[in-house]
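With one protein chain held back, the other chains of the complex are shown just where they sit.
Which chain is which? They are A, B and C, in the order written, and residues in each are numbered from 1.
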Amino acid sequence: MLRIERPVCSGYATEAQTIMIGDIPLSVLVASVLAASVPLIIIALGEMITEKSGVINLSLDGAVLFSAMVAFVVAKESDSLIVGFLAGGCAGMVTGLIVGYFSIYLHLSQVAVGFALSLLCRDLAYFLGNPYSRVQGPTLISSKLPFHDMLPDFLQKITTQPLTVPFALGLIVLLVWFFKSSRAGLQVRSVGENPAAAFARGLNPNRIQMLTVLAGSFLVGIGGAAYSLSLKPGWGRPQGAEGIGWIALALVIFGSWQPSRVALGALLFAFLQVSGIGLQSLFPTIPSQVFQTAPFPLMIFTLIIMHYSTSKTRKHGEKDSGLHKWLGILFMSRAPKSLGKSYRQE
Amino acid sequence: MKQLIQDIFVAVSLVFGFTSLVLLIADAPVLDAFKNIWLGSFASTMKFSQVLTVWVPLVLCSCGLLFTFRANLWNIGIEGQIIMGAIGGMAVLRMPGLENPALILSLSFVAAILGGGAWGLLAGLLKTRGGVHEIFGGLGLNFVAQGFILWLIFGPWKRPGIASMSGTELLPLKLWLSSPPGWRVAYAGLAIAITALILTWLFLYKSKLGLKLKAIGKNPRAAVLYDISPEGYYLLSIIIGGAFAGMAGFMQITAVYHRLIPAISSGYGYLALLLVMLAGYRIVPIPFLALFFAGLNVGSIQLPIVLQVDSTLSGVIQGCCVLSALFVLGMRQRRKQS
Amino acid sequence: MHKFFTGLAVVVAAVAFVLSPVQSHASTDTFTFGLLMVGPSNDHGWSQAHFEAGKEIEKNIPGSKMIYIDKVNPADRPGVTVPFLVDDLVGKGATLIIANSDDMKDGIREAAMLHPDIKFLHISGDDAKKQDSPSNLANLMGKMEYGQMMAGFAAAMTSKTGKIGYLGPLINDETKRLAASCFLGARYAWTEVLKKDPAKLSFKVSWIGFWFNIPGVTSDPTQVVKNFFDAGADVVISGIDTTEALIVANQRKKEGSDVAAIPYDFLGACETAPDACLGVPYFNWVPGYTHFISAAIDNKWNKEWLWLGPDWKDMNNMMSSSIGFQNGKALSADNAKALAAFSTGLGDGTVDLFSGPLNYQDKTVFLKAGEKATDEQIWNLPQLLEGMKGASK
Partner (left out) sequence: MDVEFQHISKRFGSVQALSDVSLTAKQGTIHGLIGENGAGKSTLMKILTGYQAKSGGDILINGEKIALKTPDDAAQIGIGMLYQEPMDFPHLTVLENFSLGCPVLSRERFAASLKHLAFAFGFQLAPKRRVELLTVGERQQIELLRLIHCETSVLILDEPTTGISPAQKALLFPALKKLATEGMTILLVSHKLEEVASLCDEVTVLRHGNVTHHTYAPFRFPELLEAMFGAVPEQKEKPVARATGNAVLTMNNIQAGGERQGLELKNFSAKSGEIIGLAGLDGAGQATFLRLAAGLTIPEQGDMQLFSTKLPTSKKASRIAGKLQTVFLPADRLEEALFTDISLSEHFSLRDPKSSFWQKTETNRQRAAEAIKTFSIKGQYDDTADNLSGGNQQRLLLALLDPQSKLILLENPTRGLDIRSGQWVWEYLTQTLSPEACIIFSSPELDEILHYSDRILVFYDGDIVLNSLTAETDHGSVAAAMTGMRS
């Protein structure tokens, strides 16, 4: 087989001119952040869809692990990445089915069901996945754009990504369109805002919620699969996706239930985590745990700013200008009105 | 009554059914698995006493959670509160200059309560002042506490020589809580857990505080008209919750591990959340169900030894119990309506 | 509703107490030894190395039988302590207990005091050197420094860019020692074998903060390895318990980059991704186990502290060499030859890497020219060496 040897890292030669963050070139940092944020984007967007219809799926953390496990096992057994991803999506959907059925049709507390399911799924994943831990399986590798060689070096690095990256980017665009312009998107939003009114207008809120939950949790499953098949290939304990579900839940709030902002939040989080590694060598005296824990307090801090600016902006209505308006655009957050409440048809 | 028995039957068979299915998928002998879990937890006094060492922190955490659930707060930050309690307790135990073990341990107990309570207070303030939902504030604080304890263990409190994940230097023997001969559970632990149960019962069901917490939980807006400040009672309940969690942290360092380890909370906070849900947020079933959960935790260790089956099965059973109970509850409500 | 929950509680409690306790009896004509592993028995790392050794012992020593518990750590088994597990293993007939982690130091000491008639073998640690420690507790460790030197050597021989990444767990004496050994091996290959400019060799250590990844607490090893490669490194040596380095290298390799990795701990570690594996320095516990178990069977048990090295005649001899280096697919034939020569040199003492002149990372003197480091000095290495990048503290 003929293959042109690409220099391992052409950045090495041009290092002098490249902007460096710590000891990582900027282009590499951008590429890493993009790659690292992809599963998080998919998971957070999945949860966002679910919450748009008024249902909180708190089982996220377990669901991600469970679907990661299923995706890896199935991909290995079938030796097909596509089948693996689909299986991961279906595994996610099963968790959505449970949360949806319990909360929409049995009117049980969404938080309680989600939390119990989260722990159950986590342990189930460890239990069933045990025979497959640390074995070789199929991995999704980065692919280049068709016109890769025409791009400048900087862009070459950024665009060489696994297919999950274009998928996630496409998903953002799709969801922006879906909620802004599509009829189904409008129906989902209406159910999340006021299911009683949606019912009065001839919609079936329960069915819409259920379908949305299934779709959202399918994406969560795809996100889980993106961990075990692409970002952190393989299965084991710990897999490396532990805790991600909780972060995704916070990202949805951070993103104010808007696809683009949720994705932005995921990118920001990935940036903090990736750059933490670079910062470690810049500040050797600070324990590495500090950089890794930092995104969490920062996330809380952002939520506080958000609360502050939201209440200010609300008080002042639309008249406000200047700093508050700016903060408002950036940090204002508003949940779907009936989020977390189960709707009973009269 | 007949309906009740039927419901319980449904719930129990759901748990057994699902767990058996999982075992079958994993290609493990179903009946042997259950038998070994039971044998591994209740077959000897030694094992039973081991179950009790798990029971103590579970009961303590559950008591704390009952307070927060009463006020309709989801204190998911309890894991961090256990950790901070343990850190608080350890800080006193490491203090030089004190001689009397009883005094040191008592001071450490108080410090653990303060540590847990302060961490709870922080989550509460994030909610009342910062507008951060307690679930997210709590989770964030859990991560922070986890980072903090790792930093202590690998930083200022590291063992002489090699810092390792095994934690800080072992406590001197005089600072270990004593256990009955042949038993693994500390007297003090049992006493504290039982006292906690009684106190919780008194506070929640007999005192005005309990009633006020319930009122806040049911309708914070109306509470203002009764001169009950929701903010104040939210904070109070989460401080109490944190204090109980802190006690659990204290038990972990003085009676179980005799040192500070990164995983000092042992996931008991999350497990207690499940437990309290399974108990229907009521105190009476808690000691029994805690025994059941603790038994699962301890007994499941037999699975890898005897059957080469992964012991996370216990977590599957615990989660499944809660979901089955919720399912049956949902069905009951549904029946009631039609 | 509350009736339901009370009812449920009663049923559960009833089932718990009605099930009558039955004590299982262990047969006495076999020699049963218990193995406590810190990680999963199939982790392709540290714990699996022990597990496989135990299996090997069962084959080699007739009548011996292993019972084991894996994942013995507070995160995986909350609330379960080492003394309790020892009780359990002893109850099942074990007369010798092996604990495979530094973490179990305190627990195993406590258990040894509680069970004076049972023998205990603690991997790592130095209790047996102490006067007042229990006489039934011995220590065993392997001289992985040699393995790491060979890993460093193989890495430097293979590297085209001269950039090597070392994925470190957390900073302590052991990990500093191993990272330094690795560096010395690499530097030897670079300057003495390849005769290249030492300034062109970059050896960078990144610590993730723990033995494996805990999201939100440790750095993500996957990400760290990617950063190594992105910053120009083409070989990454792993010092952590899990196989991220190899997996990422394999991914990169499939994508067309000429990179490789060296995992750690376990003979079979390369199997996760053979194509990207230069080789693996591994522990072989069979000789150590055989020594202690035979001693126990023959009633010749001594309170010993063993720090076993490789069998330089045949590093990969399962019966005699405690430290081995298994070459991987990615190691070229030439380099394999060079590596063999290097290991011979290590074995006959012609190559002694811990010898002066050597400076610490802060340029203070560690060894003057001609000076050789004592075991004590290596064991307590206070910081990384000059020429290595990365935090020492």
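Going forward, contacts are C-beta pairs under 8 Å (C-beta built on N, C-alpha and C of every residue); 3 or more make two chains touch, one makes a residue touch a chain.
Treat the numbers as computed from the prediction; the structure is a model and nothing was measured.
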item: Visible chains that the absent chain touches, using the contact criterion stated earlier; value: A, B
item: Candidate in contact with the missing chain, chosen from A:Val64, A:Val165, A:Ala198 or A:Met306; value: A:Ala198
item: Absent chain, residues of chain B that touch it; value: 206-212, 214-215, 218-219, 221-229, 231
item: Residue numbers in chain A that touch the chain omitted from display; value: 181, 183, 186-187, 189-190, 193-194, 196-204, 315, 318, 334, 336-337, 346
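By our rule, only the chains that are shown with their structure count from here on.
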item: Geometric centre distance via CA averages, chain C-chain B, whole Å; value: 34
item: Multi-partner residues of chain C (each touching 2 or more other chains); value: 71, 209, 214, 216-217
item: Per-residue multi-chain contacts in chain B, two or more chains; value: 143, 146-147, 150, 154, 271, 329
item: Complex contact set, residues of chain C against chain A; value: 40, 42-45, 71, 76, 160-161, 163, 204, 206-209, 212-224, 226-227, 229-232, 234, 242-244, 247, 250-251, 254-259, 271-273, 389-393
item: Chain B partner contacts - residues on chain A that touch it in the complex; value: 58, 98, 102, 105-108, 111-113, 115-117, 119-124, 126-128, 130-131, 243, 246, 249-250, 253, 287, 289-290, 292-293, 296-297, 299-300, 303-304, 306-308, 310-311
item: Chain A contact footprint on chain B (complex, rising order); value: 22, 25-26, 74, 76, 126, 130-133, 135-137, 139-141, 143-144, 146-148, 150-151, 154-155, 270-271, 273-274, 277, 310, 312-316, 318-320, 322-323, 326-327, 329-331, 333-334
